[in-house]
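A short worksheet on the structure shown next.
For this depiction, one protein chain was excluded, whereas all remaining protein chains were kept in their positions.
Let's turn to chain A:
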Amino acid sequence: MSGALFSLSWNGTEPAWLKNWRIQSGASGFRKSEPGRSGQEARGWGALIPPLLFPPEDPQADSSASPLPHLEAKIQQTHSLARLLTKYAEQLLQEYVQHQGDPFGLPGFSPPRLPVADLSDPAPGHAGLPVPERLRLDAAALAALPPLLDVVRRLQGELNPRALRLLRRLEDAARQVRALGAAVEAVLAALGAESRGPRPEPAAAAVAASTASAGVFPAKVLGFRVCGLYLEWVSRTEADLGQLAPGGPA
């Protein structure tokens, strides 16, 4: 499926990518993977999508249903998750700042945007990319975030052992961002735009070691940076998914 498939024009009822997809797929319904079938024939849309991530409940009833409602539901669900996590990320950042003391809580405090291993800032230049390509970048960033959040949680466990809610939020954030990453991957798979191969092993351990040895302030800055990146990436993921969701922007 080419990038042109995901043109973002909006005709008032459904996105063009959806219409194109409908045409290309013939809207023939999900073909379930059948035992004994293999290769391209057995790889219907349904086969590409992890069943767990789909609206579940009656697989029998789904056999003859159009895949479009499933795809739309999946996009809608993932978009809602991204929105929810964006809100959670805002709360996490606020809570993080509260526990770091000055100068983190001071107005106008803006630490340098130091590079973080495995994770870059969402680049403005990505705006011109097709949505699937942007989603691939989102998925890669989301995959890099959990180990970094784990590192921050460990560092905060040492720096602020009594900030239980912050620690719990950091732990939840790592888990939630993994779920969002998997959901985005599933959407990409459903759209036929597989994410790119295995990712390199995260260098989170090295980051943690180097940061811990550098001192308290760098550790706090790292946490601030990671929480900020977490917010930026889930926010961007929300925006990207919003363009796919029915009723999304023109």
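Some observations on this one:
Throughout what follows, contacts are C-beta pairs under 8 Å (C-beta built on N, C-alpha and C of every residue); 3 or more make two chains touch, one makes a residue touch a chain; residues count from 1.
The rule we apply is simple: contacts and distances are computed from a predicted model.
The complex appears with one chain absent; UniProt names that chain "Interleukin 6 cytokine family signal transducer" among the candidates "Serine/threonine-protein phosphatase 2A 55 kDa regulatory subunit B", "Transport inhibitor response 1-like protein", "Proteasome subunit beta 5tb" or "Interleukin 6 cytokine family signal transducer".
Of the listed residues A:113, A:126 or A:175, the one in contact with the hidden chain in the full complex is A:175.
Only one residue in the set A:84, A:129 or A:159 touches the chain that does not appear here, and it is A:84. Touching the omitted chain from chain A are residues 50, 52-57, 77-78, 80-81, 83-84, 172, 175-176, 178-183.
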